[in-house]
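My structure is below; once you've seen it, I'll send some questions.
Up next, chain A:
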Amino acid sequence: MLAPRAAIGLGVVLAWEVAARAGDPLLYVPPSRVLPALARLLALRSFPSLPEHLGLTLREILVAYVLAVGVGLAVGFVLGLWPELGRIYAPLLGALYAVPSVVWYPSLMLLFGLDAASKIAFGFLLGVYPIVVAVLAGVRQVSRELVTMARAFGAGRARVFTKVVLPSMLATLTGGLRAGLALTVVGVIVGEVLGSKAGLGYLINYAYGLLRTADYVALVLLTLGIVLAIDGAAVLAERRARRWT
Partner candidate 1 sequence: MKPRALQAVSVGVALLVWEGAARAGLVDPLFVPAPTAVAIALRRVLGEALPALGRTLLTALVAYALAVCLGVGLGLIIGARRYLGEVLSPFLIAAYGVPKILVLPWIILILGTGAAPAVLYGTLHGFFPVLLLVIGGVRDVDRSWLTVARAFGARPWQLYSRVILPAIVPAVLAGMRLGIVFALLGVLVVEMFAGVRGMGAELAARANAFQAPELFAATLLVSTVSIAIVLALDALGDRLSRWR
Partner candidate 2 sequence: MPPGARTGADVAEAHIVVEGVTKRFETSSGPVLAVKDVSLAVARREFCTIIGPSGCGKSTLLAMIGGLVPPDAGTILIDGRPQPGPDPRRVALVFQDPGLLPWRTALDNIAFGLELRGVPRPDRRRIAGDLLGPLGLREFAERYPRELSGGMRQRVAIGRALALDSEIVLMDEPFGALDEQTRLLMGEWLLSVWTRARKTVVFVTHSLQEALFLSTRVVALTARPGRVKSVLDLPLPYPRDLESAELASFRAKLWGEIREESLKAMEP
């Protein structure tokens, strides 16, 4: 599998190099110019304050995700374990998410300004939904027979929850947590690009505004790398968690 994929990757890079050289150097940056720009970026020469921006973005992601997990699990379990509530409020939640999420962002910017808070709020908003959905779906697919069996062996509500419900829904839950993380990251970055005073998204906007195209591409690649690293770490964590069951 690695060989054909590597071939595709290489092919894309080559095509990019050839195509970019043919165009306006202000707009089209071939890989041969991106690599030195990337080097300058990582050496902190193009943006000396890069670590502060990067740190801010990562902190925003962390806070937003912790909130999303906390609220998502709470809401998901309340709606899932009390189906009467679930039947009423889950569709309302679904309807709310039929709206393209970016619609809420201007309101968030009004409420929280251009600081980290609006990015955290937006990341939270995007990330919380997959978690709620995963919890609801996970609870629903827990086998009634298993629950009855556990009750017959004398397990109380709490033990039934920890010994039967949670393990049964672990796969669905971890999938939702992973999706939530990916969306939180997207939310924070989108928020930063659309309006902020600091952070990776802000830097990207800044470089683009000054037409420092090579630096812009380097920043994009750096951000892509970080996003993929975070997603990759989530996949590994998920695999580790699955192995416990």
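Candidates were picked such that all candidates are chains of the complex that A comes from, given by their letters.
Methods note: a contact is a pair of C-beta atoms (placed from the backbone, for glycine too) under 8 Å apart; a residue touches a chain by one contact, two chains touch by 3 or more; residues count from 1.
Quick caveat, the model's predicted, so the values are computed rather than measured.
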Given that every candidate in 1 or 2 is part of this complex, which one actually touches chain A? 1
Complex interface listing, chain A residues touching candidate 1: 1, 4-5, 8, 27, 87-89, 91-92, 95-96, 98-107, 109-111, 182, 185-186, 189-190, 193-194, 201, 204-205, 208, 211, 213, 216-217, 220, 223-224, 227-228, 231
